[in-house]
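Only a single protein chain was left out; the remaining protein chains are all shown in position.
Showing chain A:
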Amino acid sequence: MIARRVGMGVVTLFFVSILTFVSVEILPGDLAQATLGQSATPEALAEFRKEVGLDQPAFARYMSWVDGMLHGDLGRSLSNGKEISSLIQGRLKNTLFLGIYAASIAVPLSLIFGIFAALYRDSASDKIINATALTAISLPEFFVSYILVVIFSGLGWFPALASIHPDMNLSERLYVSFLPALTLTFAVTAHMLRMTRAAIVNILSYPYIEMAQLKGVRPWRIIVRHAVPNAISPIVNVVALNLAYLLTGVVVVEVVFGYPGLGQLMVDAVTRRDVTVVQSVTIIFASAYVLLNLAADIISTISNPRIFHARRNA
C-alpha cells in the first residue's frame, strides 16, 4: 500500500512540475525583459536569451530541467547564474526553522486547548476558546502580522523586521523570528484545535466511553487513555495538513517580515520569470505536501488496529 502511495506521490510531483512550467511560460514577459528592463534593445534581449538558453524551445528547456532534476542537479538560476541548490539550501533551512518554530508552539497549544474544550464542551471556556479560534482563522495573515507588529514592536519587545543571518545563534534566531512564528501560529492553531475538539467530542459519544464513565474513571483519564488514541487518525491528518501549510503558506508572512525564506525566493523568482527556480521551489513545496500526507496516512494506519491488522493478516 505504501509503495502505491509513494508512486502516486511521484506522479503528482511530475504533474505539478508540468503545471508550474506551463504557468510561468504563459505569464507575459520573460526573464530577459524582466532583468534588462524596459530600455533594453532587441539585440541585447536576444543575446541575453541566448546566454541563458531561453532561445531553446520550451519543451527542450523543460526536458533538460527534468533530466538535471533526476540526476539531482537543480541547475542554475537563470537570472544571476548561481546554483539553485545553494540558493535554496539556506532559504529552505530558514523556512523549516520558522515552520518548526511555529509548529512547536501551535501543535501542543491546539491539542491541549482542543482536548480541554472537548472535555468541558458547551462551558464558558469552551465558548471562549471557540470564539477566539474562529476570530484567528478569519483574519488574514498580513493583518495579524501588522497587529502583532503594532503591539509587540510598539512596546519595543520584538523586532518588526525578521532579518536573520546565517551567523546568528539559536536564541537570537528565536528572538528575531518570534513575530512571524506567532503569526503562523495564529493561522494554523484554530484549524487543528477545532478538529481535535470535534474528533474527541465524537469519540466521547461512543458507548465504551459511557461504560468507562459508569465505571467511575476520571474524565482526564478517559480522554487520555480511551478517547485520544482513537482520535489520532483524524487529528494527525489535520496536523499534517497544517504542517505542510506552515512550509508552503508562509509566502505572505515572509514578505511582511522580510524573512529570507523559500516563499520570498519564490516571489522573487516569479517576478523575474526565473522559471527554473520557480520550478525547483514548487517541487520542494509539493514534496512537503506529499510527504506529510504520506506520513499522516501511515500514522493513522498504524494507530488504527483494525486497518493495521487486517492488512497484515491478509
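The criterion applied here is as follows: a contact is a pair of C-beta atoms (placed from the backbone, for glycine too) under 8 Å apart; a residue touches a chain by one contact, two chains touch by 3 or more; residues count from 1.
Just so we're on the same page, contacts and distances are computed from a predicted model.
Asks: If you had to name the missing chain as UniProt does, which of "Pimeloyl-CoA dehydrogenase small subunit", "OmpA-like domain-containing protein", "ABC transporter substrate-binding protein" or "YciI family protein" would it be?
Replies: Choosing among "Pimeloyl-CoA dehydrogenase small subunit", "OmpA-like domain-containing protein", "ABC transporter substrate-binding protein" or "YciI family protein", the correct UniProt name is "ABC transporter substrate-binding protein".
Asks: Would you indicate which residue among A:Gly53, A:Pro159 or A:Gly249 is in contact with the undisplayed chain?
Replies: In the complete complex, the chain left out is touched by residue A:Pro159.
Asks: Tell me which residue among A:Leu13, A:Ala40, A:Leu109 or A:Val217 touches the hidden chain in the full complex.
Replies: A:Ala40
Asks: Thinking of the whole complex, not just what is shown, which of A:Val255, A:Ile283 or A:Ile299 touches the missing chain?
Replies: A:Val255
Asks: In terms of residues, what is the contact footprint of the unshown chain on chain A?
Replies: Touch with the absent chain occurs at residues 27-29, 32, 35-41, 43-45, 47-48, 51, 77-82, 87, 146, 149, 153-154, 156, 159-161, 163, 165, 255-258, 260, 264-265, 268-269, 271-272, 274, 277.
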